[in-house]
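One structure coming up, written as structure tokens, with questions to follow.
Only a single protein chain was left out; the remaining protein chains are all shown in position.
Coming up: chain A.
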């Protein structure tokens, strides 16, 4: 009996390790290619450890494509400002829906739930025309303002505040703090785990977004990294060493953020997923 279970364990480990390899191989292959000179790339040899290890690709992509730092700046700016606004506005809306009474609250909540069901493609075309009317094409606000709130996270924050202990706010009110003061000084600091989880998802959403910048940003100096990366691929079709180096540079920031917020990440998933 005991022997059988240990055999089962080994089998489970084989599954886990095989899948870990399946997951890692594309990344390792990309990483290794980013350190190979072009001659080694085109030779078609399959070796994970570069024969002629070089940092040249990483240096070269910044020389060949002068806009690379600019794309990175655009991405960082849009993702950071967009995330900050989302955290603030989603929490405010979630708090109002959970705690305050005002006419039209119920219908607003229903509208927010309904919005979750509407695919982005429906609003994509009219949004383009509206931004065009505002003169917001090729602008940061064109990327940020339409997505500075997110129905999913308003919903998530509402659930969070519904379960939030009321006593703390009552105590703050007795201390003479206004509703708005209480929200910013007492409630928000205590909501940190929920805010962190939200921050990661919203940041990744902005950082990895491909379709919206593709539509809104037509001027190459306003591209974000995913868009720039796609253009870069078009310019250097068979220079896979460059393309992989650029891809690695682009992936690093999210990995760093993940390493820092790993704990909240899983929590955030259960908040959005488990309902």
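Please note the rule applied: contacts are C-beta pairs under 8 Å (C-beta built on N, C-alpha and C of every residue); 3 or more make two chains touch, one makes a residue touch a chain; residues count from 1.
Going forward, contacts and distances are computed from a predicted model.
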item: The complex's invisible chain, by UniProt name, from "Oxidoreductase", "Cell division ATP-binding protein FtsE", "Glutamate synthase (NADPH/NADH) small chain" or "Sugar ABC transporter permease"; value: "Sugar ABC transporter permease"
item: Chain not shown: contacting residue from A:38, A:67 or A:215; value: A:215
item: Per the touch definition above, residue among A:22, A:49, A:66 or A:174 touching the missing chain; value: A:22
item: Sites on chain A contacted by the missing partner chain, in the whole complex; value: 8-9, 12-13, 15-16, 19-20, 22-27, 29-30, 33, 44, 46, 85, 88-90, 92-93, 95-97, 100-103, 105, 108, 111-112, 115, 117-130, 145-149, 154, 179-180, 183, 204, 207-208, 210-211, 214-215, 225-227, 229-230, 233-234, 240, 243-244, 247, 250-251, 254-255, 258, 262, 265-266, 269-270, 273-275
